[in-house]
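Heads up, one of the protein chains got dropped from this complex, but the rest are sitting where they should.
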Amino acid sequence: MDQRPITICVNGITYNREVETRRTLADFLRIDLHLTGTHVGCEHGVCGACTVLFNGNTARSCLTLAIQADQCNVTTIEGLAYPDGTFSELQQAFRECHGLQCGFCTPGMLTTLTEFLSENINPSEFQVKEAISGNLCRCTGYQAIVDATMLAAKRLREK
Amino acid sequence: MPLVIKTSFKVDYPKETIWTLITDIEKSAPCFPGAELGEKLPDGYYKGNFNVKLGPMAFNFVGKFGFIELNQENFQAKISATGTDAKGRGGAQGIIDVVLIGNSNHTDVQIISDISLSGSVAQYGRGVGMIQAISQQLINEFGKNLSLMIDADSTTISRADNSVNLKNELLTNKPSNPQNPIYLTKLVWQVFVDYFIKLLKR
Amino acid sequence: MKPAPFSYHCPSSLTEALDLVAKLENYKIIAGGQSLMPMLNFRFLMPEHVIDINKIPELVGVSKEHHQLRIGAMTRQHTIHTSPLVKENAPLITEAYGLVSHRQVRNRGTYGGSLCHLDPSSEQPCFTAALDGVIEVASLAGKREIAMANWTTMYMTPDLAPDEIMLGVRLDIWPPNHGWSFMEYSRRHGDYAIVGVAALVVINSNNCIEKISITLCGIDAAPVRLYAAEKILIDHDASDIAVKKVMIEIENLPDVMEDSLNTADYRRHLAKTMTNRALKIAFERARKRI
Partner (left out) sequence: MNNFSEFSLSPLLRPEKFTGSRIQRTEDEQLLRGNGQYVDDLALDKVLYSAFLRSPHAHAKILSINIERAVNLPGIRKIYLYKDLPISAKNRLPILVPNPAIKNLMMQEVLVSEEICCVGDAIAFVVAENRYIAEDACALIDVDYEILPVVADCLKALESNAPSFCSAIPNNLAAHVKTNFGDVDSGFNCATHIVQEVFWNNRGSAHPMETRGYAAEFHLASGELTVWSSGQTPHLEKKNLIDILGWDPEKIRIIHNDVGGGFGPKAIFYPEEAMVAIAAHELLQPVKWIEDRREHFYTATQERDQWWDVAIALDANAKILAMKIDMTHDNGAYLPWGIIMPYIGVTTTPGPYVIPAIDANLKVVYTNKNATSPVRGAGRPQAVFAMERILDKAAHVLGIDRAEIRRRNFIQPEQMPYNNGFIYRDGKPMVYDSGDYPKCQALALDKISYDDFQIRKAKALEEGRYLGIGVANFVEGTGLGPFEGATVRIQQNGRVVILTSASSQGQGHKTTFMQICADQLNIPLEMIDVITADTNVISMGIGTFASRITVNAGNSVFLASKNVAQKITTLASFLLGCKVDEVQLIDGFAININDTSRKKSFSELARVSQGMPGFSFPEGVTNGLESTEYFSPKQSTYCNGTAAVEIELDRGTCQIQIMKYVMVHDSGNLINPLLVDGQVQGSIAHGIGNAILEDMQYDDQAQPITTNFGEYLLPTATDIPKVEMHHLFSPSPLNPLGVKGAGEGGTIPAAAAIVSAIEDAISDTGIFLTQAPMTPPRLFEILNKSNIFK
């Protein structure tokens, strides 16, 4: 078994762990670090539920090996709220607009849209739909997620 | 997933010669890219391995194969082959019809393979086009190798060694490529080397 | 759906990587991993070794060299998509990357990885062929260059020997007054194209076609460059008649690939639709830039 030590910073905390080289980043976060907010929905990079911010940019954690995250920064859904624990504009808007039902796709939606809004706080509804077109949701029919994103964008603009 | 694949190749030999060669599994099998002949079973079948690359995927099908019909008059043969991937990724089973059409100096070998795949190999959705494309290439290769074997005097070539070398060259590595002459000459060269080595061994 | 065991290698230099590919059997190179990882998770692929070339600086970067654009094999798709240098010199590429999968994938996925995976529906081999890309590969024995036209040896199999690694691609820069369009049909936004087309054209002041390039993906194992059609269109006026002539060429394409989901007829129909639309846009853009 090919095991290696890695150092990884997740949501601002640095972890040193031994990982088997074939272990995916998704499994590492969930099983080794008990950060189970990142969900695994398909393990072939289509559903987007496992999306995390990898050195600031979104990545499918089921298509990334944990070993590849050595010396890297990762942000998961657990790290999206403000340090004092208050919801980010996006999280708050998701709650107000009923942007989640079962909540399983939510971590991927939030990380994806966090990156999206960081680059565009004045999006059109279509741009939002494009931005989440790599994230599958079976409950909401997406509209409430789009509404939530538009609301969050509005608040970010007013901030 | 069931596939009917029609392939054919032409060789400049009388069909009698080709018939004798093809129907002698111990001789012809090694000429088939990826085929490794195993032991003969009581029921007349042979154990065998078939290594094939489906694009990025390399499979090693372990199974058995043999003739279920030999029709000397019409030069028609029916082969049955079944195999399971050694790494548990499913299997393949097929009935292969071979018909020889030709005259005293040319033969057109027509092969209709009715193959059905199971397990994850069947579910590699992008596979169908790939499998058809690859089949013709394998058959072309088969035809070339048969010719080479006859050229190199089929009587003196020891199958075992030959099969081994053919395997090493042809199969597990990069599949051969008509657009790539270098590779073919490499192959020809390889076969002759085997042949001479064997002569020297005597 | 977990990868089978493999031993992992992470060379920090090209020579180190070349040493590895020269000595290792049954290995796979992981670039962005966006195609490889699913195949590892599904266990379609079960290599003994995985060589990670993400830590090799020489393989990354976009630059302009003489009259060509050079893109390193490990340059991320998102980097290329958003590169001003690329947009200025090859807007076709920028447009094509807008259709490549999704942001999360483009952040990790690489140009070289895609060219080596060589999915017949992928946009990247298609625009590479359209821009007469030349692929640079290296082994311990030295460097080798392969024209995109010869890169595909068979279905999803590039002309890359086991001891070779792809370094990058050089692509022709078209004159500043050229028109372009990349169009594709996919079932959903970001899906692999069923059929895609890359069109480039230069039109002179009398609306005559001086230079043209038309390439299809999703039609065969390799991108299909419509050389015959291009020949016919040179010096032809950039009109609907010209477009019709290309339609005839597509109608006469010998064999169009087929799979369990999309028939050859459908792909041919899509090829005509997409080419028709792409050419009109390319003509339009070219005229604007005269």
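When the chains are written out, they are named A, B and C in that same order, and each has its own residue count from 1.
Assume contacts are C-beta pairs under 8 Å (C-beta built on N, C-alpha and C of every residue); 3 or more make two chains touch, one makes a residue touch a chain.
Predicted model, so just to flag it, every value in this text is computed and none were measured.
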Item to check | Neighbouring shown chains of the undisplayed chain, as defined at the top | outcome: A, B, C
Checklist entry - In the full complex, which of A:25, A:53, A:67 or A:144 touches the chain missing from this view? => result A:144
Checklist outcome for this item: Checked against the full complex, the residue among A:25, A:59 or A:77 that touches the missing chain is A:77
Checklist entry - Among the options A:25, A:65, A:132 or A:153, which residue touches the chain absent from this view? => result A:132
Item to check | On chain C, residues whose C-beta touches the chain left out of the figure | outcome: 1-5, 38, 42-43, 185, 187-192, 260-263, 265-266, 269-270, 272-274, 276-277
Checklist entry - For chain A, which residues touch the unseen chain? => result 1, 20, 22-23, 30-31, 34-44, 46-47, 49, 76-78, 81, 87, 91, 94-96, 98, 100-107, 110, 125-126, 128-130, 132-146
Next on the checklist: List every residue of chain B that touches the chain not included in the displayed model.
Outcome noted: 1-2, 87-91, 93, 116-120, 122-123, 125
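Note that only the chains that are shown with their structure count from here on.
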Item to check | Longest centre-to-centre distance from chain A, chain (CA-based) | outcome: B
Checklist outcome for this item: Chain with Cα centroid nearest the overall Cα mean is chain C
Checklist entry - How far is the middle of chain B from the middle of chain C, if each middle is the mean of its Cα atoms, in Å? => result 33
Checklist entry - What is the distance in Å between the mean C-alpha positions of chain A and chain B? => result 50
Next on the checklist: Can you pull out the residues of chain A that are in contact with at least two other chains?
Outcome noted: none
Next on the checklist: Quick check on chain C: which residues sit in contact with 2+ other chains?
Outcome noted: 4, 42
Checklist entry - Which bits of chain C are touching chain B when the two form their complex? => result 4, 39, 42-46, 117-120, 150, 153-157, 159, 161-162, 221, 257-261
Checklist outcome for this item: Seen from chain C, its contact residues with chain A in the complex are 1-8, 10, 30, 33-34, 37-38, 40-42, 50, 52, 54, 78, 101-105, 107-108, 188-190
Checklist entry - Contact residues on chain B for chain C in the complex? => result 1, 53-57, 87-89, 120, 124-130, 133-134, 137, 173-175, 177, 179-180
